[in-house]
Structure formats: C-alpha cells, structure tokens
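Omission of a single protein chain aside, the complex is shown with its protein chains in their original locations.
For chain A:
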Amino acid sequence: MTAWTGISEIKQKIAETSAEEVTASYLETIGKSCINGFITTWDKALEAARGIDTGGHEGPLAGVPIAIKDNISTTGLSTTCSSKILQGYVPPYDAHVIEKLRAAGAVILGKTNMDEFAMGTSTESSYYGATLNPWDAARVPGGSSGGSAAVVAAGEAPVSLGSDTGGSVRCPAAFCGVVGLKPTYGCISRFGLISYANSLEQIGPLATNVADIATLMDVIAGYDPRDSTSINRENTYSNAMKDDVKGLKIGVPEEYFGEGIDEDVEKLVWDAIGKYEDMGASWKKVSMPHTKYALASYYIIAMSEASSNLARFDGTRYGFRADGDNWHVMASKTRAQGFGEEVKRRILLGTYALSAGYHDKYYLKSLKVRTLVKQDFDRALAEVDVLMGPTMPTPAFRIGEKIDDPLSLYLADVNTVPINLAGVPSISLPCGFVEGMPVGLQIIGKHFDENTVLRAAYSFEQNTEHHTRRPGEVA
C-alpha cells in the first residue's frame, strides 16, 4: 500500500526521481492489488512516463499518473464499459478529457472497473467481477465509478476520472472515503464518454483532497464543439482554494434526512454543519418538496435515454457478435448474451416507458416532474449559497446485500439523483466514520458556481482530520 499522495507531492517525487519511477511504483502497487479496481492497465504507461522525462514536459500534470473509468474512450486502450458486449473493443479516438489530460502531461495507468454501462450503485454488475471496498473487502465500493474511487482510496492511483449520471462519482467517493465532484451539466465535454443517459451525465474527477479536484478541473473542463451541450465559459477552479467560509449561507434540505437514513450518518453530517458554523458560516433549513419524486423521475428518464443510447450495440460494427441467420435474430441474440441482467432490465423498462400508450404516463410525466425538482433547487439556491446533506443515507453496504432486488439499490440513490435532474454541481467529501466505514458530506451549488462548492469543501478539509485517515491493508 503506497501512502495517499497528492498531485503536489507526486510532482516533488518526479523532480527528485523521475516520472518513470513514479509510474513504475504505482504499476507495482496495482500488480499486488486484491480489490479488482482496474480492468486493464496500459501497457505503454511506462513509455509515456519516460517520454515526459526526456521531453521536459511542463504541463500542469507532467508525469502525474491517473486512472480512467472504463466508459471513457482511450485510443489504443481497450474500453469495455464493464460489459461483455464491448469485450475487445479498442476505441479509434480519445475522449475530449483524454486529449486534455495527455496534453497536460498526465500518464494513464489504466481503465477502472464500474457497473456495466454505469448502471448501478455498487460496481457488482461488472462483467469483470465486483470491486472490493479498500476499507472492508466484504463491502461494495459504491458505484457506478467504484473502481475509480477504490483505486484512489487504496493508493493505486493518486487521482482518477469517473462519470456521474445519478451519483456515480459521489456515491463511490463517499463509500471509499475520497473526494469526488459532479460538475455542472455542460462544464466538461462528453465527447468520447460512452453514453448511458446523456441529459444527466457528466465526467467528474476523484482524488484524496479538494485541491487535486480543482487542478484536474482546470485541465479537463472547457468548451468543445463536438459536444453540442458543452458550454463556453471560462473558470479557474484552483482560485477557489481559500480557507474562508465567513458569511457563507448554507441550506439544509430536510428531505435529505428522510426515511432510511442511518442515525450515525445523520449525526456526522450535522456535526459537519456545526463545524461550518464554528468556521463562520450560517445555516438554515430549506424545503425541497419534490425530492421524494426525484428518484422515480430520474430512473424513468435515465432508462428511456439508455434504451435509445444502447441501441448502437448490435454486434454489427464492434464488440461481441452472436450467430443468427438474419440481422434481427443476430442482434437480439447478441444483446441477450452480451448485456447483463441490470442493463437488460433498464433497456426493457426504458423501451416500455417510451412505447405507444405509455410515453405520456411515464416519460413525459417524468420530464414534468423534473421541472418541479429543478424549481426546488432554483428556489432554495436563491436564498442560500450552497446546500448540504449526506451523500448517501448509509455507509457502504455488504457485497450481495442488495444486488438481487433492483429497487432496493435504486433507493440508495435518493440524495444524489435530484442533483443530476437539476444539472447543478455537487461534491462529496469525507466527514467522518461509522464503524470504520467512511461517510460523505454532499455540498451542492448553483449552476457553474463550482468555486463556491470547492471553497466550502477546501475550508472543511483544512479544519478537519477526516481526509487524513487511510484504509488498512485489505487481505
């Protein structure tokens, strides 16, 4: 187990030794791993690091190793979405974020495990087996970016990228005791991110500390004409690294402490809010009355979009192909054998929700409820600067505990999905431990006001010790 090393310490190590040595030490740690966080390591990582050493690269991430979720396209490096249907697929192009990372000098270590097509809260639905939580190998790391969070927590990568459609960066960040940001919708180009639910998802960074999140955002955010929902807006995220929340107005949505919340989690989040008060911020309760309908609305929209987005996986152009004597039979068998159970359930439900006779009842209704959820955020965030609550209602649950009951897994996303419906930014950072398992505090901001969210998170980190605790060896 290597120590948790942030970007600034990595750069120092590179200056003292070399990028190649730093990358080699991470590859060695990955080689000994027993958490199944990586699906693939990049066979050219050392070569890339050597290139940084000899080329005198001066990019902001020169030689910094990074792990990438396996739904983000990487030229020449297998990208599977943890699905059998994409087994052997090697993208012929880089995602926008990968182009940016390479230009900044980052060294890609490999691709991380996830719930198949990012559909899950536990990383148990991967075709490549579950990832284990570094704090307790009997528990899930959260999902769907479980690999990206677990490898950072285990010291197998200093930073990583995930994607967040309904909590898929924040949930595993909370369960693994690291920091994860879901940026404002439109902040980061989705070009090259394999779509699950494109009106909801954003790529997001994971790290052991808030400053590294800001450093990554400075590299990967920005306008890209290849994503028509990308927004042209300049921001320097690292400017937000100030230990100052004096006068910050915090809203606490009472609905985020609803049915099913663990008492100890609730207490830790209130302790955190109390800490903010000590630091000079003020708080008040706010009401977001449509929160209880967000989950159903989210799942209907996500499944509907998924049923359309995943139509492209038909065995014709890439990936797995089953035999069939005409195209329809070939495609139906390919998809039946190539997709896992949860992906098929979501495709079927999405197809059903969009089909004649049900479109208005399910899909259109969900889009209208989405408007109401978004208005809840608009109203609440007109009165306060940020909203705070628990990222997840409980600490990480046990492997196998929920996987056979899809609805019980969906319910775990109750505090994360409303944020994606509204498109606002949200961060999860460690705020304490329950029976040795980390708990995440969620801080939500206004559209494109990542800097207030990051400043609030940074200030908390500077005044607490939670982020310094590390998992022991997982046997």
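Worth pointing out:
Note that in this section a residue touches a chain if its C-beta (ideal position, glycine included) is under 8 Å from a C-beta of that chain, and two chains touch if they have at least 3 such contacts; residues count from 1.
Criterion: contacts and distances are computed from a predicted model.
The protein name that UniProt records for the chain not on display, among "Phenylacetate-CoA oxygenase, PaaJ subunit", "Ring-1,2-phenylacetyl-CoA epoxidase subunit PaaC", "Aspartyl/glutamyl-tRNA(Asn/Gln) amidotransferase subunit C" or "NADH dehydrogenase subunit M (Ubiquinone)", is "Aspartyl/glutamyl-tRNA(Asn/Gln) amidotransferase subunit C".
Residue A:Arg370 is the one among A:Lys69, A:Arg170 or A:Arg370 that touches the chain missing from this view.
One chain is missing from the display, and on chain A it is touched by residues 88-90, 92-93, 185-186, 199, 225, 228-229, 231, 290, 292-293, 296-297, 299-300, 307, 311, 314-319, 321, 324-333, 335-336, 339, 344-345, 347-349, 351-352, 355, 362, 364-372, 374, 406-407, 410, 421-423, 447.
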